[in-house]
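All protein chains but one are shown in place.
Note that the chains take the letters A and B in the order they are written out, and that residue 1 is the start of every chain.
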Amino acid sequence: MNHVDLPLWVTIPGTLLLVFGGLLVLIGSAGLVKLEHFYARMHPPTMGTTLGTGCVLITSMLVSSALEQRPVIHEILITVFVVMSAPVSAMLLMRAAVYREHRKRPEPTQPLDDIGGTIPPRD
Amino acid sequence: MNAVFDYAAWFASLCFVLAMLCALVRLFIGPAAQDRVLALDTLYINGMLTLLMLGIRSSSTVYFDMALLIALFGFASTIALAKFLLRGEVIEP
Partner (left out) sequence: MKPTPGRWPIALTCVLVVMWLLLNQTLALGHLLIGIVLAVLLAWATRYLRPLQPRISRPWLFVPLLFMVLADIVRSNIGVARIVLGLVGERKVRSGFVRIPLDMRDPHALAVLAGIVTSTPGTVWVGVDEGGKRLTLHVLDLRDESEWVRWIKQRYERLLMRIFE
């Protein structure tokens, strides 16, 4: 697959980061399917967007720096962009979900006992 | 050591593809519209990571630009969809 032998300072951290990041992203997306309520489902995909993406991008930087024999850091652009944009979309989605929930159930109900099954307090 | 790294790269790609499948499941079954938008958000992040893994495994940098474009358009579309759920229109006068 790789035609060049990668040095050890790439392969050892790269292997660890890829396994860790892959597991994190998979667990995050599994939580998206598994958890019961929408508000609880908001949380697990964040694992993939923060640490999962970070792990893969660090590995990508290491590999391309080793291949081109100079520091390659343009992957940091994706990191910065994802780090800045993911919270914005999550917040807007949360706000949309709260708004739709309020419209559906105008009276605040008793908190349910399952994960996240409560209606948010109204201001 | 290179072989171990290749296995790790395969493993990570497999994880990302399975994660995309999970997001697809939520996209199809999601009871509410916001579930589907959240699934789409997860799906584009996972797709971007799969592309980056392709770039790592084939030792080329052309996939970087595609990943950046996916990140940009995915963000814009998630924002547009969430805004539509919130107000019923995307660009307000």
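The rule is short, and it goes like this: a residue touches a chain if its C-beta (ideal position, glycine included) is under 8 Å from a C-beta of that chain, and two chains touch if they have at least 3 such contacts.
Quick caveat, the model's predicted, so the values are computed rather than measured.
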Which displayed chains the hidden chain touches across the whole complex: A
Touch with the omitted chain, as defined above, among A:Leu6, A:Met47 or A:Ala66: A:Met47
Chain not shown, touching residues in chain A: 24, 27-28, 30-31, 34-35, 39-40, 42-44, 46-47, 49-51, 72-74, 76-77, 83-84, 86-88, 90-91, 94-95, 98, 111, 113, 115-116, 118, 120-121, 123
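Just so it is clear, only the chains that are shown with their structure count from here on.
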Chain B-facing residues of chain A, complex: 1-6, 8, 10-12, 14-15, 18-19, 21-23, 25-26, 28-30, 32-33, 38, 41-42, 45, 48-49, 52-53, 56-57, 59-60, 63-64, 67, 72, 74-75, 77-78, 81-82, 85-86, 88-90, 92-93, 95-97, 99-100
Chain B residues touching chain A - in the complex, by the definition given at the top: 1-2, 4-6, 8-9, 11-16, 18-20, 22-23, 25-26, 32-35, 37-39, 41-42, 45-46, 48-49, 52-53, 55-59, 61, 64, 67-68, 71-72, 75, 78-79, 82-83, 85-86
